[in-house]
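Some chains omitted; the rest stay in position.
A and B label the chains in the order they appear, each numbered from 1.
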Amino acid sequence: MSQPAGFGVISREQLLSLDGLAFLQGIVTGELPQPPISETLGFRLVEVAAGRAVFEGLPEFRHYNPIGSVHGGFAATLLDSALGCAIFSTLKAGDTWTTLELKVNFVRGMNQDTGVVRAEGRIIHPGRTVATSEGDLRDAKGRLLAHATTTCMVFPAGAAK
Amino acid sequence: MSQPAGFGVISREQLLSLDGLAFLQGIVTGELPQPPISETLGFRLVEVAAGRAVFEGLPEFRHYNPIGSVHGGFAATLLDSALGCAIFSTLKAGDTWTTLELKVNFVRGMNQDTGVVRAEGRIIHPGRTVATSEGDLRDAKGRLLAHATTTCMVFPAGAAK
């Protein structure tokens, strides 16, 4: 296995040369860097397959909101990652994409005793120009913490934007 | 003006002794600490009034996703803060609340050249047990970057939970 690539962003040329699944697998294996937000917030991509992506993160005191629990933005960020990458994992080399909207339901709060949490995204509709996915965030005991759906726009390689 | 209180979380007793507006104004003036997430992600509460709250943040390279722009979780976190605090600012001492769901529309991407962004939340429905709010995220030129709505549940002081 190659030396882990740390945190960073690869060049746009390298990004466009890989299909989504190969790119994301490169992050999981450490051949490609985890993105900067992963270091900043403390979560990482741990599994990916076509139409499915899993991130893990650790809720800490540094994620707290003013009312003494983990900020909802932590769950939203992990779910946005998992749902977006579930779609990204189905795209061909050269395709690009952007998230149009994300809806998150917050079911159970998190604190610094929650332990590692796991966000899984699953594709629902793998459309050519619009795709949707869903997913959930659970603790190590499988308890549901939050769930979400998203809509992404896909720009197929070679299409005018 | 008092010495800024830095980052942290006050005790639950102190939290419940203040109404939402007084508590949030304490954060703006620096008498009360900004929450830990503010330090971690780089954003802060800058204005608050009854039914309205404004946060500012600076998109940086450390917020980047794998595809070379600011992660959607940054916008989601600022909007979740602004929309939740717009509701919190209307609550009485002892009332508590939680966010049930948040929907964010992402209109324009951000990068490290975007500059300071501003998320404003405005209450829509100040219900006794369920409240809703809306808001938007804009750059310094007023260009719309994202907008959102949320539903919060309110637990009035003294009510059984």
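In this text, contacts are C-beta pairs under 8 Å (C-beta built on N, C-alpha and C of every residue); 3 or more make two chains touch, one makes a residue touch a chain.
All values derive from a computational prediction rather than experimental measurement.
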item	value
Given 2 visible subunits, total identical subunits the whole complex contains	4
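Methods note: only the chains that are shown with their structure count from here on.
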item	value
Approximate Å spacing (C-alpha centroids) for the pair chain A, chain B	23
Touching residues (chain side chain A, partner chain B) in the complex	9-10, 12, 15, 23-24, 27, 32, 34-37, 39-41, 61-68, 71-74, 76-78, 80-81, 84, 88, 96-106, 109
